[in-house]
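With one protein chain removed, the remaining protein chains of the complex are shown where they sit.
For clarity, chains are labelled A and B in written order, and residue numbers in each chain start from 1.
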Amino acid sequence: MAEHVTSARSGRTAKTLAWLPLIALAIFILTPQLSSLTYSFFRGDGSFTTEGLTGLADSGAIVAPLLRSLVIASLTVVVLIATLVPAVVAVHLWAPRLRPLLSILCTLPLVVPAIAIVAGLTTVLRGLASQGRGSLGMQVNTLLQSQDLPLVLVGTYVVLCLPFTYRSIDAALSTLPLRTLYESSSVLGAGMRTTLRRVVVPNIRGSVMFSAFFTFALSIAEYTVAATLSINTLPVYLNTLSSTNFRGSITLSVLLNLTTWLLLAAATLSASQFGQRAESAPEAEPDAQTDPAAASAAGLSPAAETAARAASPASAAPAAPDSPRKEAQTP
Amino acid sequence: MSTTAQTSAHAPRGDRASASDREPMSVRFQDVRKSYDSTEVLRDFSIDIEAGSMVSLLGPSGCGKTTTLRILAGFEEVNGGDVLVGGRSVLSLPPHRRDMGMVFQSYSLFPNLSVADNIEYGLRIRKVDAGARRRRTEELLEVCGLAGMGSRYPHQLSGGQQQRVALARALATQPTVLLLDEPLSALDAAVRSSLRDEIRRVQQALGTTTVFITHDQGEALAIADRVAVMNSGRIEQYDAPHSVYARPGTAFTARFVGSINEFAVSPAWAPGAPLPIAADGAEVVFIRPEDLAITPQEEGFLQVKGQTYTGERTMIRLGRPGEEDAPWSASLASAQAGTVPPGTRVSATVTADPALRLPRAEAGGAWA
Partner (left out) sequence: MTSAPPSPARSTGEDPRAEAASAPARARRGLRPTPAWAALAPLAIVLLLFFAVPLVGMVATSLVLPGGRGEAGTLSLENFAALGSGSRSMALRNSLVLSAAAATIAAVLGGICAWAISTVKSRLVDSLTAVVSSVLANDGGVPLAFSFIVAVGNTGYFVTLLTAVDPSFTLYSVQGLVLMYQYFLIPTMILLTLPSFAALRQQWREANTSLGGTSLTFWRRVGIPVIMPALLGAWLLMFGSAFGTHASAAVLIGTGGFPLIPLEIAGQLAGSAATGGEGVAMALGVTTGVIAVVVLLAFSALMRRSAKWLNT
């Protein structure tokens, strides 16, 4: 019976079959989201309502947690980028032997659950507080847990975001011939700062943007750490709100979810879009390579010069006079 | 298990497995047509492959050679025509019933199986008993130069070794036809030529009808009994290797196989008479570099533009005086290359019959 089915035809059958689980998955993904959206704007009898939305605005209680969450998320992004990017660049440039260590350290927070980290934080903070009123420990405790600017959340969120952001930046840097770029830039007289600004950062822009979006999304939606430390951020407020104004909390949850999704989607897109550009840059292969014998037989260096000129401008790196050999090595 | 044209006559027997048990089979493509969407890949493609012989399909990428092989293996359907193996059509057989051995360009060894398990794979499917499987595997390991490597895993082998295993795996079931899809292109130059000779030796020893796909003309000429030069879905020439090289049938073959010089000549010109030749000559002759003799001469119509030393021979690149292009070349024994340094004006004569002579209108290429 299957005698006459060639592999091409059975491949088509499998292809058609394969759509079924995907459709099921799409329904599973959309159902809860659409349910929330419907509930936010329609009463049980099907009539339209905006009371969920207006209820949120009316009480005014949302303002403080919202602002707090925005400040925390922004600060987390700044701290993460400012600490992670230099560290990864430094390891790639000057201390490649430390790379495995950095990689392990940055991956560990992925598996150690937030609840375990916050448990440790609590015990440390309590330890500090137990030193007594007015002591240094108490002051540090108060500073970290201040409701206005809870630095403890910023620090913890940076740690929680490290696994994903580190991988992205590390991967982007790995595709760059960083040391060569750096050396050729130095030969041309660029200092370290110039090199970093003009060569390194533009090439990892996609990953940096990914990191920023991702970190913001995670920080603004994080619940466990904030709730355990009793800091009233937006998700914590959302949970409290549900007992008094359920429709309002669902509306807020839809909004928060939408924000998170958009941020994460932006993160993913920026990683892939800019990532591709960074990868395509170094492949400006000198065309003059096609007939190396011709160049050498004529005893010419002009060909080599053309190669150097052809190779350099495509990448953001300043032209490197000694680069044709190196450029030729990169595929 | 159904009995098909192939397996009924010569079902692999577990007790004594040796390729000589099986009569080699001929392969025949009859007016095969194949197109993807609107692109025609094969146009009334016909070829006869003699039982037990090795044929290479040679052509640039996109000429349809891989499609031909995949049609034979059953991975592609045809739009028309017929494919016969041993005189019977195989088009209605699904690929896993066609009983063909296939070796792919990138090593397609199953990574989770040891070398021996890879080789036994097809035998297991055919439910050959364990003792016979082991004997057959040992035999093939020996034949393919892999003795003692049966318990290794693919990732522990070099590229050349992996391809040997792939060859052994394809041969284990005594296929009616062995299909080799650019099996050497992923390998280093040195490994490539030794494995090429190895494949030829194994093929001759077992006498399996073999189709070898390649875009490398040197490989095609060295390995095959006959070479089919393909271009845009058709066969340009199907001949013995030396004929394809020495007597190309078309301008395409002449240009694709080996390097060639093209000169416009008048119809009256004959070998022995000096070149040049009127630029507006009515015919085009195709001359191999080794058939072009050059002698230094003040008013020679050619000038040496450069030399490429390749060991025993040196390629002398030639062009018109005052121009930068070097469209022609002559092959000289390296010892004589010193007599024509770059810049020398030379005259040229032809020492043998041209490989091909065509009216200008049919020469195509730059003459069109």
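Criterion: contacts are C-beta pairs under 8 Å (C-beta built on N, C-alpha and C of every residue); 3 or more make two chains touch, one makes a residue touch a chain.
Small disclaimer: the values here were computed from a predicted structure and weren't measured.
Chemist: Pick from B:V32, B:C63, B:M102 or B:I287: which residue touches the chain that isn't shown?
Modeler: The single option touching the absent chain is B:M102.
Chemist: For subunit B, which residues lie in contact with the unshown chain of the complex?
Modeler: Looking at subunit B, the ones touching the missing chain are residues 73-75, 95-102, 104, 106-113, 121-122, 125-126, 154-155, 162, 166, 169-170, 173, 179.
Chemist: So which bits of subunit A touch the chain we can't see?
Modeler: Within subunit A, the residues touching the omitted chain are 7, 10, 14-15, 18-22, 25, 28-29, 31-33, 35-36, 38-39, 79, 82-84, 86-87, 89-91, 93-95, 97-98, 101, 105, 107-124, 126-127, 152, 155-156, 158-159, 162, 164, 179, 182-183, 186-187, 192, 214, 217-218, 221-224, 227-228, 235, 238-239, 242, 249-250, 253-254, 256-257, 260-261, 264-265, 267-269, 272.
Please note the rule applied: only the chains that are shown with their structure count from here on.
Chemist: Starting from the mean Cα coordinates of subunit A and subunit B, work out the distance between those two points in Å.
Modeler: 50
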